[in-house]
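Dropping a structure here in structure tokens format, bear with me for questions.
A single protein chain has been omitted; all remaining protein chains appear in their positions.
Naming follows writing order (A and B), and every chain is counted from residue 1.
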Amino acid sequence: MRYLPLNENDRKAMLAKIGAPDVDALFGDVPKSARLTDLIDLPLRQTESEVDSALTQMAGKNRAAGSGPFFIGGGAYRHHIPASVDHLIQRSEFLTAYTPYQPEISQGTLQVLFEFQTQVAQLTGMDVANASMYDGSTACAEAALMACRATRRKKVHLAAGLHPHYRETTKTQGKFQGIEVRPCRSRPGHDENVMIGMDKDSAAIVVQSPNVFGEIVDLQPYADAAHAVGALLIAVFTEPLAFGAIKSPGEMGADIVVGEGQSIGVGLNFGGPYLGLLACRQKLVRQMPGRVCGQTVDANGERGFVLTLSTREQHIRREKATSNICTNSGLCTVAFSIHMTLLGEAGLRELARINHAKACQLADMLTEIDGVELVTDTFFNEFTLRLSKPARAVTHHMVEKSNVLGGLAASRLMADDNKSQDDLLIVCATETNSEADMTAFEAALKEALS
Amino acid sequence: MSMNREGRSTAPVSTNVTTSPTVSGNKALAQKELLIFEVGTPRRTGVDFSDTPSRPSRLGGLERTSDIGLPGLSEPETLRHYVRLSQKNFAIDLGVYPLGSCTMKHNPRLNEKMARLPGFADVHPLQPQSTVQGALELIDTLADWICKLTGMPAVAMSPKAGAHGELCGMMAIRAALDAKGAAHKRRVLVPESAHGTNPATAVQCGFTVDEIPATDGGRVDMAALRLKLVDSDDIAGIMLTNPNTCGLFETDIIEIAKLIHDAGGYFYCDGANFNALVGKVRPGDLGIDAMHLNLHKTFSTPHGGGGPGSGPTVLSDALLPFAPVPYVVKQGETYRLVEDATGTQSFGRMTAFHGQMGMFVRALSYMMSHGADGLRQATQDAVLNANYVQASLSDVMSVAFSGYCMHEALFDDSFLKDTGVDTLDFAKAMIDEGYHPMTMYFPLVVHGAMLIEPTESESKGELDRFIKVMRSLASRAKNGEVAHFKAAPVHAPLRRLDETRAARKPILRWRPEAE
Partner (left out) sequence: MTMKYTEDHEWIKVEGDSATIGISPYAANALGDVVFVELPDIGTEFDKGDEAAVIESVKAASEVYAPVGGEVIAVNAALEDAPETVNASADGDGWFIKIKIKDADELDGLMDADAYKAFCAEL
């Protein structure tokens, strides 16, 4: 087997040193009844080329986003990732290192984390950020728990524009800890209802902007409402690129900012791995879940970095930890940070400008079609249309007849909400969409609605 | 003397020059590297864009007007920055990385290639299901391998990491108890040798934690366990790692499962050490109800400097109805993704989308490459390597528990008694020798613990060199060379770091000098 260096002579010599008659003797502590004597009923070993061809065939059954016109967002975004990002994260020293618990021989990962934390704090307008969470949805749930710890309250209000997967994840996390998660029914438009029931027991309001329909939300009124009762504002995002064009949540009064970082540096990957970003005000630092990197000096006084504040974490604090999270999204944070460094502020702003321009152009083109109405007055690179036919059937029709992945039927995300979402189509445009893509989409939609 | 044509000596001259610092601070290949914030500028970029005319803004008056403060670098500068940084990291591909419980095995590059196929890497999680049949087939195929290897009826694929899988299993247990109306069952037994995630997870699911002690042999104290179960109606279950964190198989595990089930509780098995069992023992035959797998430990997906992980969680028939959404079902030749929990007993959704697809591809690529025969061989070699290390060091270091170990060998610090050298010093001296230290001070049941897991990826020759170095360090410690250990590491990019300073006055981000 190509991955196993020992040969039969090695094994014999090693067993002799150990003083064991055979390798099965080493498994002597396993109850006899549980020892397998036969091989498990699965295929036997395969060569590299056999595995390559089997998996390539499986991959070929999927319609890759890049193989035709593609306009789906809804919490995961297709952007061009510079070739050097993927090259760098495949360096052995990043790819095959463990968590940097031995800082003397982990300064590479640690310095990247320190730079990453600074980038995330700057982007969101917060004081500090952690070294990342699993993804945006789990970061959102963790932020809700964090707000409950910080305020010593147990009620969290979710606004209507929150991505339904984030809402469900937060509900699941909260329900076993006695936290009252007041969800909302997904619908476009300003959500005043979220303020109803806000009182001295409220820990936080959770508001997404741009929201799941693509609308840009002014967070300040929500911040004011939260702060008026001593609660926190948790701002959520799924498209970090938006902050290259719109005000950061920090400028609009947010206390904790969480979201999905996939858009920068990480591919679609059918939903994972992604990276959750979590940033907050300085005063909340010790309530933050997850790993965090800090600056210090070595025995010679040279600047260096270590994982710090670990007494919040499960491996020290055990049942009193802020979270049970153990990993971060390590390599995805490296990818995010490299892509962000390649962009720089000027590049990020230009990329955001292009995304917005493409979305505006596409919205204008599509709303020319009979039976199409724009629901979202404001948007960044994603907007919602109301169609004259059920959106799910339309998306299927477009991909089957025209090979166009033309947006996301809102009902796919909002199955349990209500029927009024059936005719909503959420559409995303990015810098990867050419004029030809947009024209193809326009034609396909026109045909599907006719 | 050998001379070249210019008349200069070509043989290096050996001198006793004491190393003096360089002007640059660099040491040949080891380069100092500033932060991107100190070398980049907001105007610089390493990306070119096509000309795209602007359109009237629809940003609703919330346009950004302030600076963000993000530095940029050109592509060559970017490459240099990250390559230099990478060279300050230890890695599996550089040398022996014997971190006990972390399973630092070889990461096959075929896995990386497969995960980057556009049909897997460039597929959106919300595409119509008819366009992602291959992706769903891959998840279903991996699930089938996992169920067969563990001997369990079902697996929840969405947990994003091991600790997230623990949450999945414990939430399923909580939901099962709630469905029975057993609201009084809230006590979870956890051995004192457990990973810290176990008690943290139990509490996150609304349980209380009750610790059970270990015997002198490093296993669950059955007498103490029975005592906990006497007349107790509040037992929700037990969380037990097997092989346990001392690297030992829990010999009484079948009896433990029976006792817990008799008490009306469920058995959560922490699968962090499943790599010691693959192909040799099926946890399903031991009576467990739930277990997460760490694809990044057992099935070789890269650790990536701390993640991303992936934690599929197998469930027994009793817990299956409570599994989280989404999951894949096969109907005829078509795969379907069930995403909505409405009207079912499912405890809900744990994360957006469907799990760590990129890790699924890598893990399946690993499993298919090994096959049933190769997976069993890998397990045997891992256990053999650990026992070889234990046997070869047992006379100079102190083995914590007698007898064979499983996939990792545990030592305590009694061999360092009165030497003035502690476990940390010993570990730092290993760094200078070119090795990553073993896991230290864990498990907590052993004083000054040193947990060595060589994995099946080490050759005998590499292990023999490692053993020689470890033996030599042990004898240097005993010979009173304390100063050598206290100073270590001296050859790493940095000397020991001041963690107290980092924690007292946390500096968690760069700020410009002026502030």
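Quick notes on this structure:
One rule holds in what follows: contacts are C-beta pairs under 8 Å (C-beta built on N, C-alpha and C of every residue); 3 or more make two chains touch, one makes a residue touch a chain.
Since this is a predicted model, take the numbers as computed values, not measurements.
From the set A:R317, A:K389 or A:K446, the residue in touch with the chain omitted from the display is A:R317, counting the whole complex. Although one chain is not drawn, its touching partners on chain A can still be listed: residues 286, 310-311, 316-317, 320.
Where chain B meets the missing chain, the touching residues are 441, 499-500, 503-504.
As a convention for this text, only the chains that are shown with their structure count from here on.
Chain A and chain B have Cα centroids lying 20 Å from one another.
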